[in-house]
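Working notes, beginning with the structure itself.
Missing here: one protein chain of the complex. Every other protein chain is in place.
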Amino acid sequence: MLLVPCPNCGPRNAGDLSYNGESHARPDPKTCTPEEWRTYLYLRDNPSGWLVENWYCSSGCRKHFKIERHTLTGELRSAILPGSKPGLTKGETK
Amino acid sequence: MRKKCSSISGQCHPSRRAFKQGQPEVCFELSDLLAQGGLRDVEAGSRPSKVELVSNGDEGIEPAKCGQVTHALILSIRTDLVLLPYRSLRHTDSMGKNKPPAKYSAAGLLWKGLRRQSWPRVWREPEFKSSYDVVIIGGGVHGLATAYYLAANHGITDVAVVDRAYLGSGGSGRNTAIVRSNYLTPEGVAFYDRSLDLYNSMSNDLNLNVMFSERGHLTLAHTDSALRTMHWRAEVNKLQGINSSVIDPAEIKKLAPSLDVSTDTRYPIMGALYHPPGGTIRHDAVVWGYARGADAHGIDLFQQTEVLDILTEGDHGSGKVTGVRTSKGDISTPIVVNCTAGWASTISSMVDVQLPITTHPLQAAVTEPVKTFLPTVVVSGSLHVYVSQTDRGELVFGASVDPVATYNMSGTLEFTEELAGHVLELMPGISKMRLLRQWAGLCDMTPDYSPVMGPTPVDGFYVDVGWGTYGFKAGPVSGEQMAACVANGETPDLIKPFELSRFTEGNLVGEKGAAAVGH
Amino acid sequence: MSNRLPAGEGEVLDRTQALSFTWNGKKLVGFEGDTIASAIMANGHHVFGRSMKYHRPRGGLTFDFWDPNTTVQVDNEPNVRASHRKLKAGMQVSAQNVWPSLKYDIKAANGLVGRFLTAGFYYKTFMKPAALWPKYEHILAKFAPGGEVDLDTPHGRYDKRYAHPDVVVAGGGPAGLSAAIAAAEAGSSVMLVEHEHHVGGHLLWGSEADRARATDLVAAAAAAGVEILTNSTVTGRYEDNWIAISQRNHPGVVERLIKARAKTLVVAAGTIERPYVFKGNDLPGVMTSGAVRRLINLYGVKPGTQAVVLSANESGDAAIDDLRRAGVSIARVVDALTGERIVAANGSKTRVKEVILDDGAKIKCDLLVTAVGWTTPTSLLNMAGDRPVYDANAARFFPAGAPDNVLATGGMVGDGSIEDLLEHGRATGELAAGRAVVVAHRLQAATARATAVVSPEPNYPADERTPLDRWPHPELFRASTHGIVDYSEDVSSKDLYSAAAEGFDSVELLKRFTTATMGPSQGKLETVNTVAVLAQARGESIADVGTTVWRPPYAPISLGALAGRINEPKRVSVIQPWHEANDATPILAGQWVRPDHYGDAAAEVRNTRENVGIIDVTPLGKLDLQGPDVSKLLSLLYTNKWMQLPIGGVRYGIMCAEDGVVLDDGVTARLGEDHYLMTTTSSGAGTIWNWIEMWLQTERPDWQVHVMPVTTGLTSINIAGPKSRELLSRLTEIDLDPKAFPYMNVRQGTIAGVDDCVTWRIGFTGELSYEIHVPSGHGLATWERLLAEGKDLGVKPFGLEAQRIMRLEKGHFIVGQDTDGLSKAPVTGLDPLLKLDKDDWAGLPEVKWTLESGDHPIIVACQPDDGSIVPEEAAQILRAGTSEIVGRITSSRMSPTLDRSICLAQVAKEFAAAGTSLEVLLVDGHRITATVMEHHAHFDPEGERLRG
Partner (left out) sequence: MAESSVSITHLDSMPKASVRAADGTAASSTLGLAFGSAEQRGDTLVVRVRPDEWYLLGDGAAAMAGGLDLSGFASTVNVTHSRHAVRVTGEHAADTLAKLCTADFGDAMTPNGAAWGNSIAGVTCDIVRDDIVSDDRTGTRSYLLLFDGSFAAYFLGALEDAASEFSLHT
């Protein structure tokens, strides 16, 4: 099982966290077009490579954070709490 | 291309077409045998004395005298002797430019065995050309079926199928080979039912036994809300003429005696959606059947050929396809069909088409073989498990997709743990069976549990992607419809609901309704 | 006839302990320490079963775990590996895959039919007529290999544990032992896992000096604190060195799964001796050199009387010595190193009889021993990403490309003397320990702990091990004849040739088409021979053909061990013991177990409508919200407005996901200036908590709101019915006067002597009702007080079913039942709650566009015109006279209050107007009509009762 580096709790089994997938900026609901909103809702880059994604440390510190993960190799580059600078924690790499 | 085809797709039986096109048709009847009281009554050792078969070389077998009833020989795997009366053999010389494939039959098997001959290649190793009318990316069931039907139904044969590995190396060879049509929405039901029809006649259509086993399909309900969804599906199914109904635990026990239907379990079995036409099929055989069929029509199949880029002219995301760059060289083509799973987003991103897809592994596992005891396919949505037993005696398990998006197919321990726990909830008596092998395939999940099919904003770039966990079931009909879509230049009604544009238009397909209701 | 040798020095038998067992019903005796196979062999039996396809008799081939031919049924357990499983007294052992019996002669059939049953034959036949395939299939299924499952087998005790060792060593041969000792001496915590019953590997069946060395190594490992697990297998290596270990000898359990997060994995799996492919290679009496060495030295079994030995290496030479010592006469040594070869073996139905050499000589024998080389079982390394590379000089594959935290040692990586292997193992153990220190340091540094010491990271040790030699070995895969490549799948080299000729000429296609390597040993014996035969067939080198990747598990593991103890979390309220004592019928709702009813739901409804009823609604999700920005949060998540809710007020709201689909609903009360209590649906409690945290942390990090789930902390009891005010007034000082405490209000105070209770006046059932939330330590007492105090009022408990009936009578929809995964908020028909003039709320754009288009189904109440018919939930609503679906019944019940059937339905908008007649298709196929009602509420639409 993948070890996910929670910036607070350290590397934890992925099964102890919740996965929230690819990050997308939310358009302004008052002004956006249907196409913009539905791009936000449905369309995904889904790269076979580096991906910035959201995790929630649901059984530990209960913080949402982002990690940068390579979707093919499983390699991790960084874990970031919202609002903090990138590169906070180096993940274990294979 | 936009060629119009005179035949209405799906109306013309492939074997009839084959006959018209001057290819040999071989069939043999076993009704005599049945009239004798079935296989069990055939006496061991009652071998006929006379065999009349003549080979025409590498092209398969040809009887000496067309139409003459010739008897018969033994085909046995052990002590049961099976008589195969061999009759009504007809042969017309092949005049077409495509060399027909070797005809597979029991008699052929006997002939080859007697002569100690080997079979010819199942498909050619074609020369790489620099130009094709259509290039299909992905040598799985979808890509190969699309190629086959382009040729068989529309006469379009200048087609290349390219695959980065070997044919059937992706989801086609990694799924758990379950077929069914008891979906929730009318559009889903109509679509998969056509697929089931094609599967039913496939062994004959493709002259390759795909071992379709119509063994019935049970979807268990463990909660009242799940039971409600089963009723919903059954009602929609029945209106579409699909054999599908909700049955109670006593009936379930009769169909699958290994299931624990007692009420004091953590996940009591409260009922099930029973779908008798559902079953299993030999997935590799489907791949090989379409590959062989496509090859016979002159379509070129390239394995170990990776697509590096798709060449276009005009603006990004809205231009026009001009060709494909592969690891074996460039191909110029006006039409590219993306029939991949696990690489759908990557391929589409080459022409800047963004898809509503995230890619997740779906894991499967198989046990050591034991004598058969599970006659039906059993699915439990709440417990995320489906199981069937192959004719070889192995239990084949699948689960729901892993929650974390990844292209890594290495598989997890947790999958096997959860699987075993849940299977033993359902069938407590099999704790001593052992897991032999686990593997994973990639599933392209869409927000509405339905595929993305048809044209895209890029002229000439078609997609047949987003197949989630149900791609194998849909292989034949997808190929048939995508072929029609490409050949006729307009999206057939059967796949109209699955166009990419539905996402920006907000017209999602209702399969999500069932998936999101209850647990 | 006994094959048992006199007691030998290295044997693992305790000859003082005789064990009786049966073999195919015949009573036999073995010794403590025997495997089942060695005991059967010692009793003079050579045939263990028949092959899968051709039903050829099969004898033991390797007499270790991977033996493809000695799989048996033991009592109710199928597929027991008789060459590995220790004999126990009383075992009933029988051969598998024999029909009608082990001795039945099917020579005619296999001779006659074999050539027709080429690989993949079934793809080419049985197509016509289609109707007959099921019959063929039925017959084919009778040939399924494997034993029989007894479906009444009780679920034995299996277990699991987690572990966090510094180093896991897979394989307890000399190199593995040496690595484990070195790592432990360097300070690592080490688990050494050995597949067989004893550590020591091939030293155990070696010379006296070898055995003495094994004893010393075991003592050193114990002294260094190595945790030694025998009869255990590392079955998998997953992401980030997540190691699965199947332990089969833990006391008290059948099998145990250990899940270890190893900082370094050392793979010392040794090598597996390869069988040789030639005509007759599957005759009983043909076996590997390792097989005879184990039989003679470990189990005191004489494998034959007259032997031919084909030897290409020291293992074959050692086998010759062993055979001589055991009194087996050596008819001929075929020295492969000098170019001598065998061509074929002939035999009777149960035994090899003669061997034909390439010079034409025919040598009589009853034992043919082959020592033709080694397969490197790189399975665990493959799982770590290793792709082995073939070395033609050494005639085997070697690992290549494993990650830094996976190290291989021993025979897997080269050859050498025992000293060489021990030295390589030692260096590997030290390297593993050194790397583990760094990994441990990183783990500690990344985990915030006050007490964690974070010093500078130690240097990551480089791999400076001296590689082992690779000794030259002749490439011996197949003789000039064809023979069996995959014993368990009955696939011959001829099958592989013809499959390749047909175009199945890549390893993967070949495997799939022929099923070679797909059987119970998963290619441990077969894969390399398969690749070699394919290379021959293609006229290429093995290196060009490549290899196949071994998938987990390394060895089969029982479903029981994978499942372990079955722990499925279950939640109950503190009142549950009372419910159980009072014959409540339970219903499972997610993780919660709740009372569905107490015998008669309709009576519970009537009593509640006439008198007063109480229901335990503890599972209702409850979130304590505090902070200055709670009202903003509520406005963002609910579709309606919240900025003006007064203290003491309660409001109902609907939440949507961003796609506008209804996510949850519930009421929220304002308890204080910055303090609210939110309720969610029972099943939505966890989702909504996460939903709120997601919004607060990622989208609105500047908002100040604290969320605390208090679902379990507050026992929730709804008191409903015309006499509910009277009942509650007997337990509280709170002013319940309708003017002081009107509908949709909340009060805090003491109830039944318990402080800090929250009471709100709401009405899901449509009755005057109070929902009290009591600190749950007092929940049961309060429930009992209510029943006792209200006896004269006729108070009775009611369950979920009665509540569902009453809410349906009132026309309240249930999220997930009356709505589904595509139901956007306008489907509820509650347009006044959808405030499009707010700046933002979750799902706003989609809801707005849906309302604008007007194109959506809608929930309506309807009543069948024949009130005695209750259409099933899920019954479809059709356009009259057609089969076009225009809606469906989402909820339906017989109303005890109205004494007629009532429903909620989702219908297309054109059918939503009051008075519309709907055509409903019942499950039995009949069509009935129903009429759309003006209000959602079938009962008291004006709400006089709940507002009273």
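Some points to look at:
We just call them A, B and C in the order they show up, numbering each chain from 1.
The rule we apply is simple: a contact is a pair of C-beta atoms (placed from the backbone, for glycine too) under 8 Å apart; a residue touches a chain by one contact, two chains touch by 3 or more.
As the structure is a computational prediction, the values presented were derived from the model and not from experiment.
Taking the full assembly into account, the omitted chain touches A, C. From the set C:Q96, C:Q536, C:T711 or C:S724, the residue in touch with the chain omitted from the display is C:T711, counting the whole complex.
Per the touch definition above, the residue from C:R56, C:R213 or C:R261 contacting the chain not shown is C:R261. Among A:H24, A:K63 or A:R77, only A:K63 touches the chain left out of the display. Listed residues C:G225, C:G627 or C:P722: the one in touch with the omitted chain is C:G627. Along chain C, the points of touch with the absent chain fall at residues 159-164, 189, 251-253, 259, 261, 440, 443-444, 447-452, 565, 567-574, 576, 592, 618-619, 624, 626-628, 704, 706, 708-714, 756, 775-777.
Residues touching the missing chain, restricted to chain A, are 8-9, 12-13, 15-16, 57-63 (touch as defined at the top).
Here, only the chains that are shown with their structure count from here on.
Chain B and chain C, compared by their mean Cα positions, are separated by 26 Å. Multi-chain contact residues of chain B (touching two or more other chains) are listed as 408, 412-413, 447, 506. Annotation for chain A: residues touching 2 or more other chains are 1-2, 34, 41, 74.
Chain contact summary for the complex, chain C toward chain A: residues 238-240, 242, 261, 385, 403-405, 439, 442-443, 446-448, 658-659, 690, 693-694, 697-699, 701, 839-841, 844-846, 849.
By the touch criterion given at the top, residues 27-31, 34, 38-39, 74-80, 104-106, 108-110, 112-114, 116, 118-123, 125, 165-169, 173, 186, 200-201, 203-204, 207-214, 222-225, 228-229, 231-232, 234-236, 239, 246, 257-258, 266-268, 282, 284-285, 288, 303, 367-373, 391-393, 408, 410-413, 416-417, 419-421, 423-425, 427-439, 447-448, 506, 508, 510, 512-519 of chain B touch chain C in their complex. Only residues 1-3, 5, 8-11, 13, 18, 20, 26, 29-30, 32, 34, 37, 40-41, 54, 56, 58, 62-64, 74, 82-83, 89-90, 92, 94 of chain A touch chain C when the two sit together in their complex.
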